[in-house]
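Here you go, one structure.
A single protein chain has been removed from this complex, and every other one stays in its place.
What follows is chain A.
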Amino acid sequence: MTVIRFRVNGTARTLDAHPSTPLLWVLRDHLGLTGTKYGCGIAQCGACTVHLNGQAVRSCQVPLETLRGADVVTIEGLSRDGDHVLQKLWAEMNVPQCGYCQAGMLMTAAGLLKTSPHPTDAEIDNALSNICRCGTYPRVRAALRRAAQQPPGTGGKVSHG
C-alpha cells in the first residue's frame, strides 16, 4: 500500500491502495465516481477515458503510483451543471443509446476540442477511436461536426476540464 495525493474534479484526494490499482478502479471503487466505465481494461475501448493533467487518457492504463500530484477530471467534473457544449449537443441530437460508452466518448471529444476547437473530419475520425456497440457513431460524428462549427467562446462553463 502506498499513500498517494492527487486532485479529482478539483478536490484533493488521498488514497492508500495497491500502487498497481488502475485509476479506473480507483475512481469507481475507492472514490465512488462510477461515471467512468470499465469496458475492456486493455486500452481498446475508451469507455474509461478521463482527463489527466488536461489530456484525454484511458484510465485503465494509469496505475495509482503514477498519480502523485496529478490533476484528474472525470465525466462528473466535465462541467458544473451538465452544460458543456458537447453535453448539450449530445442531448439535443439524441446521441446516446444505452449510454454506457458515452462518458468515454464525451471525455475523448472534449479532449479533442481543447487541443483543436474546430476539428476537421479527419481529426474527428482520428481522435474518436472509442468503441460503441450500440452504433452511435453517426450521431457522435454529427454532434462533433456541429461543435466544430460553434463560434469560439460558446464552449459552456468548463469548471476543471
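Just so it is clear, a residue touches a chain if its C-beta (ideal position, glycine included) is under 8 Å from a C-beta of that chain, and two chains touch if they have at least 3 such contacts; residues count from 1.
The rule is simple: contacts and distances are computed from a predicted model.
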- [ ] Identify the UniProt protein name of the omitted chain, choosing among "Isoquinoline 1-oxidoreductase beta subunit", "Chemotaxis protein methyltransferase CheR", "ABC transporter ATP-binding protein" or "Fe-S cluster assembly ATPase SufC".
- [x] "Isoquinoline 1-oxidoreductase beta subunit"
Open item on the list: For a quick check of understanding: of A:Val8, A:Cys45, A:Val72 or A:Ala147, which residue touches the chain that isn't displayed?
Closed with: A:Cys45
Task: Contact residue for the chain not shown (choose from A:Thr11, A:Asn53, A:Asn94 or A:Thr115) - done: A:Asn94
Open item on the list: With the missing chain put back, one of A:Val8, A:Ile75, A:Leu113 or A:Ala147 would touch it. Which one?
Closed with: A:Ile75
TODO: Determine and list the chain A residues touching the chain excluded from the picture.
DONE: 1, 17-18, 20-22, 25, 28-30, 32-42, 44-45, 47, 74-76, 78-79, 82, 86-87, 90-92, 94, 96-103, 106, 124-126, 128-141
